[in-house]
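For reference, the structure I am asking about is given below.
Other chains of the complex are left out, but the ones given are in their true place.
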Amino acid sequence: MSGNTFGNLFAVTNFGESHGPAIGCVIDGCPPGMDLCEADIQAELDRRRPGTSKFVTQRNEPDAVEILSGVYEGKTTGTPIALLIRNTDQRSKDYGNILQSFRPGHADYTYWHKFGIRDPRGGGRSSARLTAPTVAAGAVARKWLKERYGTTFHGCMTQIGDVAIPFESWDHVPNNPFFAPVADVSALEDYMNALRKSGDSCGARLRVTARNMPVGLGQPLYDKLDADIAYAMMGLNAVKGVEIGAGFDSVTHKGSTHGDALTPNGFANNNAGGVLGGISTGQDLEVAMAIKPTSSILIPRDTIDLQGQPTEVITKGRHDPCVGIRATPIAEALLALVVMEHALRQRAQCGDVTVGTPDIAALGR
Amino acid sequence: MSGNTFGNLFAVTNFGESHGPAIGCVIDGCPPGMDLCEADIQAELDRRRPGTSKFVTQRNEPDAVEILSGVYEGKTTGTPIALLIRNTDQRSKDYGNILQSFRPGHADYTYWHKFGIRDPRGGGRSSARLTAPTVAAGAVARKWLKERYGTTFHGCMTQIGDVAIPFESWDHVPNNPFFAPVADVSALEDYMNALRKSGDSCGARLRVTARNMPVGLGQPLYDKLDADIAYAMMGLNAVKGVEIGAGFDSVTHKGSTHGDALTPNGFANNNAGGVLGGISTGQDLEVAMAIKPTSSILIPRDTIDLQGQPTEVITKGRHDPCVGIRATPIAEALLALVVMEHALRQRAQCGDVTVGTPDIAALGR
C-alpha cells in the first residue's frame, strides 16, 4: 500500500537507502522445493553492478547478497526469502552541495514535499541503487520460471541518445558494456566518451522480451498482463514511456493488417507483443521503453533552494551518464516478476498453466 | 487479485459482460459526506455512450446508472457505492459467425485458453463496454477531487490513423464527435468516412492531463504515480503504448535540457509530465497513449477455428471503427482514479495533501 512491495502472490518487499547500512528485499510466496543459493542471485546482480566499465558510475561495490531466510539445506522452504546487501562504498560527502537545493529532473523536490524530510545521501530512497534488490528477486523468479516452464528473459539496448542500434544478435549482448545486440560498439563508445567529456547525460531506448511464454497469463479487467508490465517498467527509475508489441506504431496501423493472423502453426507475426485482451498468447512478450537522461550532471542548472530562492546546482559525485545502460538487467528482472506473479495467479484460479501453443481441441472442456 | 478491482483505498470492483443482464461496479472507500446523485455520474457516462455519432458503434443504449447503495439523503455515507447499468440492446445473433473461430487481434483466443470457456456474446468480458463502470466510478472520484483540491481532468484526441490533430484549444473538445481540440474537424470526418466505407478500422493517439494537481502523490518504490498511470492506461482496451511528459522523445534528450528548471514562480517547463521520482510535482500531469485499430472489422482475415484448422473470419455486428474516439472520457476517468487512490494514500501516511506550489520554507518541519 505504501508502494514498496511488488506483486501479491510472489510479493517482493524492497527496503533501504543508497547510503544507509544496507539494502535488500523479502520475497514472500516463492514455491517450496526449488534449489537456491546465493550464487544463483549473485550472477544477476553482477550484470547490474556499478563500476564495471568507464561508462557507468564508478561507485565500486561488490553488492554481495546474503540469504537470511527461506532456504534450508539449499532448497526453498515456501517461507519468506530475505535478501541482504550491505552498502560498503558510501561517500556521502560528495553530495554535500545538493543538500540545500533541488536538482532539476530529480526526486529531491518531490520527496521533500511528500514527506517533509529526505535522506539526501546518494539520492536516499530514490537512488537507482534500489533496483539491486529488484534484480535479486527477479533472479529467483527467473530460476523458477525457467525450470518450470522454460521461460527466459532477454533485454538489450536499442538506442543511446541519438545513436540507434540495429539488432544483429542476442549473442552480442553480454560481450559489450552497453548490452547492445551488435558486434561493433565503437560508435557507442565514441558517443559516450564525448558525452562524458561534456559533463552531460543522455537518454536511451531498451527492448526486453520473454520467450517460451505460458499461455493465459493476465487477469481481466484491470490487472491485464500488459497493464502490469507497463506498471513495472514505468516504475523503473527514469522511464518515461512504455510500448507493448507495435506500440506507438499502432496509431497508423489498419485493423486489416495490425491483428496477428492465426495459422495452424501459430501466429503469423507479433504486433500484439504477446498479449491480447490483457492475457498472454504464448507469443514472445515484446516490450520497449524510453529512459530519460540522468538528472545528476556536472553542468550547472537553474533551480531554487529550500527557502524558494533562485540558485544554481551542480552534481559532483559518481553518476551514470546514461542510466539506460544498466537498466537492461533490471527490466528483464521486472518482466520476470510480472510473469511470475501472473503464473501463480493462473495456478490459483485455473489450477494449471500451459506453455506454448496448446492443442486447442484438447481445451474443449 | 483476480484483476477486476482498481485501487485499494478507493477500490472499484467492476463486473459484467457485454450481453449479460447488467454491468456495474462497487466503489469501496469513498469519503463520506459528499453530495452525490445519479445525474453526477450520468453526465460522464453520456460522454462515453455508444450511438452518439456515425463514427462510433451504433449499439444504442441509454446506459442509465442506478445507485444501489452508499448514498443516504443525497450524501455519500462512507459505505460501498454500488452502481448498476442494465444491458438493454444486446443483439447476440450478430456474433454467431465468430463462435467457432478466433478474430486476429482479439481476446477471443486468450480468454479461451485461459479459462477453457468464454462468453462470446459481444466480446463478453473483454468488450469495451466494460469501460462504462470505470467511467462511472471515475465520475465519483472526479467530483471529490474537484471539490476538495480543485483538480480537474481533460483529454483529447491528437491523432486518428494518419491524421495528426494540432492542439488549438480545450474549448473545441466537447463540440465535435472526435474529442478533437480543433475547430474544424472536416479532415477527420473525411478520413473516417473513407475508413468506414472500406470496412477497416484505424488506430489513434490520445492525450490526457490533470490540472491543479496535489503535490506529493505517488509512492516509492514500486507504486510510483507514473507507474500506476501506466498501469491504468495500458489496461484500457487496445492501448499499446503510454508516455508521461516527454515520453519517447526523452531518448534523444540531454540531461542539461531535459530536467525542468525550478524558479521561484514554479517549473520552467514540463518534460517531467508532472512526476519526479514517481511523485507528483504539482505540475500538470501529462499522459499520452497509442490505441491500436479495432480487431472487429468487415474485412475477412485468416485465422483458425476451435479445432485448430485454418479458416476465415469476418465480424459483422456493430463496432467502433476507431475505438480511440470513445476512449477519451475513459482515459480521463482512469487518471482520476489513480490520483484519487494516491490522494487517499497520502492522507493515510502523511496526514494531509497540499495543492499547487507549497511554501517550501513552511515545510521545514
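Order as written gives the chain letters A and B; numbering starts at 1 within each chain.
In this section, a contact is a pair of C-beta atoms (placed from the backbone, for glycine too) under 8 Å apart; a residue touches a chain by one contact, two chains touch by 3 or more.
Remember, predicted model here, so these are calculated numbers, not experimental data.
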Per this structure file, total copies of the shared sequence (2 shown): 4
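Definition applied: only the chains that are shown with their structure count from here on.
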Rounded Å distance, subunit A centre to subunit B centre (Cα mean): 26
Complex contact set, residues of subunit A against subunit B: 1-6, 8-9, 14, 102-107, 109-117, 125-126, 130, 159, 161-162, 200-205, 215-224, 226-235, 237, 240-256, 258-264, 268, 271-273, 275-282, 290-297, 299, 301-304, 306-310, 345-346, 348-350, 354, 358-361, 363-365
